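I'd like to ask you about the structure that follows.
Left out: one protein chain. Kept in place: all the others.
Each chain gets a letter, A and B, in the order it is written, and its residues are counted from 1.
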Amino acid sequence: MKYIDEFRDKKLVSGLLEEIDRLSGQPVNLMEVCGTHTMAIFRSGIKQLLPETINLISGPGCPVCVTAQADIDAMLALARDKRVTIATFGDMLKVPGTRSSLEKERAAGCRVVPVYSPLDALELARERPGTEVVFLAVGFETTAPAIASVVSDARRQNITNFSIYCCHKLIPPAMKLLLDARELKLDGFLCPGHVSSIIGSRAYTGIARRYRMPCVISGFEPTDILETVLMLLRQRRGGAARVEIQYKRAVHPAGNPLAMRMLRAVFSAGDADWRGLGVIPDSGLHLKKPFHGFDAARKFRIAPVKTAAEPRQCLCGKVLRGVSTPPQCRLFGKTCTPEHPYGPCMVSSEGTCAAWYKYR
Amino acid sequence: MNNTARILLGHGSGGTLTHQLLAKSIFPLFDNPILAQADDAAVFSLKGATALTTDSFVVQPLFFPGGDIGKLAVCGTVNDLAMMGAAPLYLTAACIIEEGFEISLLEKIIRSMSRAAREAGVTIVGGDLKVVEQGAADGIFINTSGVGSIARGRSVSGHGARPGDLVIINGHIGEHGTAVMAARQNYKLTTAVKSDCACLNGLVDAVLRAGPRVHVMRDPTRGGVATTLNEIALQSGVQIEIDEEQLPVTPAVRGFSEILGIDPLYLANEGKMLLFADPRSTAAALAAMRGHPLGKQARIIGRVTGKGEPLVVLRTAIGSTRILSMLTGEQLPRIC
Partner (left out) sequence: MCLAIPAKIIRTSGSQALADMSGVRRPVDVRFLENVKKGDYVLVHAGFAIEKIDPKEARETLKLLKSVSFE
């Protein structure tokens, strides 16, 4: 496949590994923020090929994993509402709430439809005027402009049986929180590739400067990830702390202005509750006033739920903060498996625990 | 008024309507002397070791590029027998049909079953027909059972894999899974990929005639190649290593998988078989496969690396390894 296969070339990978080996010495902790990077790393087996001194830590970049339990329970309550048809990305189907999951609710007779695109969810609303379609808006800045477009279309076309349960979150505030918490000694960030296509490399300049942290925006193929590691090592060696773009073919300093404009037209930033990280100010997206009619929480009067207690012994929070690895969780691989997950980290296809389990 | 001839609850009551339906739409297409006896059971003689299998088919949509539920129902059972080294002989077909189902569609499915059976050289000697209320079945469910004879020296089992065995597959993976998922149109993806649905008994016969020492044969249906390899690893108590670079995947199946974020190793195949052969026999097995229309793309994709804790490992395209586990749950499109 064009623009994929060339970047998976074995010879290029070997060359990069040799160079990384040459430059590595002191142990370094590099965090990959994006869940899709975690998956890519595990699928290709890169970790086993890197020198031991390079420690790749998975961060909280899995939008499903960081969805607060209270939000999951709210989604399940919506699913149980007989007027509602839930439309959702497949990732959400098996996420466990306090007592159930969308998959289980579907088995019990609730209408839950997996879709590839939010556009398909809007079309579903058009095709089925007798039901209220609620789209579960989960995802970071890569996905938010798409949902913003669909909400904007719904308003323009006056499709009243459509709404979204909004759980969108923003990446840079979470990165800042991790750095402020100082739980780990980080030497650099592999920044998310497609989030950066939207927000641009300038979004990380503050972080690089304030925390003296090398930030390199990475593509998703093995050569991309390895080149990013190399760029981070070089910065470390040179005592630098800059924002660089490895993924030049898809990321620009200004990001995608049209997408950002759509995002800002429909959403404003506000508090968001991140599983494992707590409430982070200005880290979530909320629908602006003209679009309140498309806010499922308002439409269906979802009462603010006291943060439901996360299952004890579940180490998802620490895993998301990069402080623990899945094998350190007492439940991992024993009580908590992809078939019977305790927390979202095991359920989400790119959750750290799922990746460790599948690709160990 | 709707003039389309449809299945009524009465067609399942065993009375005149049932007999009329069987006489008009089913028996003529499955025409054979055993069925013509119209007795409560089919009577025949079998010599030697006999294999018996059953499978139920609930695929949606009922008609998809490359096949339909009828063809699938015949090939699925024929293949299960063939994988055991048995020559498939007789099949039964039991249908549970939803009230309101168009009779012309039923006839289309029966014709398809008849054609598949004829091409595979098997006879449908019995069956059943029931009708359930609207909503109680997804159009039609079909169960087929089949018996076959195992010639001496041809017995194969999932327990037979041994360290050193080479793993062969007869062609491209993931075609049936892709064709059916695309045909459901849930994700608005269009592709020219056709289901690989086919009866493999001819291919198996060609291989076994060539005389190679075959230890395991299995068709990687639901759950895909990865799941089937895990099943064999468990049954035989072995470790298997598969080479990612050797896996035959067409560009379209790859494209489909990449968009949805799913893995071709977990997509269903309905015309493919995995074969574990003694390394000295591999050349003969490959030649026999490649000489058959259903095996032209046959290749070695891996080997059994040892005995012990069952494990399936993938050697990745960049030279590393990772564990290939069984499929857990459905494969769904993801954004992450």
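By our rule, a contact is a pair of C-beta atoms (placed from the backbone, for glycine too) under 8 Å apart; a residue touches a chain by one contact, two chains touch by 3 or more.
A quick note: this is a predicted structure, and the numbers were derived from the prediction, not measured.
**Student:** Out of A:Pro192, A:Pro214, A:Gly284 or A:Pro326, which residue would touch the omitted chain in the full complex?
**Tutor:** Within the whole complex, the residue contacting the unshown chain is A:Pro192.
**Student:** Please pick, from A:Glu103, A:Asp187, A:Glu227 or A:Asp273, the residue that touches the omitted chain in the full complex.
**Tutor:** A:Glu227
**Student:** Considering the entire assembly, which residues of chain B contact the chain that has been omitted?
**Tutor:** 182, 187-193, 251-252, 254-256, 258-259, 261, 334-336
**Student:** Residue-wise, where is chain A in contact with the chain that is not depicted?
**Tutor:** Touching the chain left out of view, chain A contributes residues 1-4, 6-7, 9, 11-12, 14-16, 18-19, 34-36, 61-63, 89, 116-120, 139-140, 142-143, 145-146, 149, 192-195, 197-198, 223, 227, 230, 246, 248-251, 256, 258-259, 262, 350.
Everything below uses one rule, namely that only the chains that are shown with their structure count from here on.
**Student:** Go ahead and note the Å separation of the Cα centroids belonging to chain A and chain B.
**Tutor:** Once rounded, the distance between the two centres reads 38 Å.
**Student:** Would you tell me which residues of chain B are touching chain A in their complex?
**Tutor:** Contact set of chain B toward chain A: 186-189, 251, 254-255, 258-261, 316-323, 325, 328-329, 332-336.
**Student:** Flag every residue of chain A that touches chain B in the complex, lowest number first.
**Tutor:** 1, 4, 8, 10, 13-14, 35-36, 39, 42-46, 48-49, 62-64, 89-91, 93-94, 103, 113-117, 120, 138-139, 142-143, 222, 337-339, 348-350, 357-360
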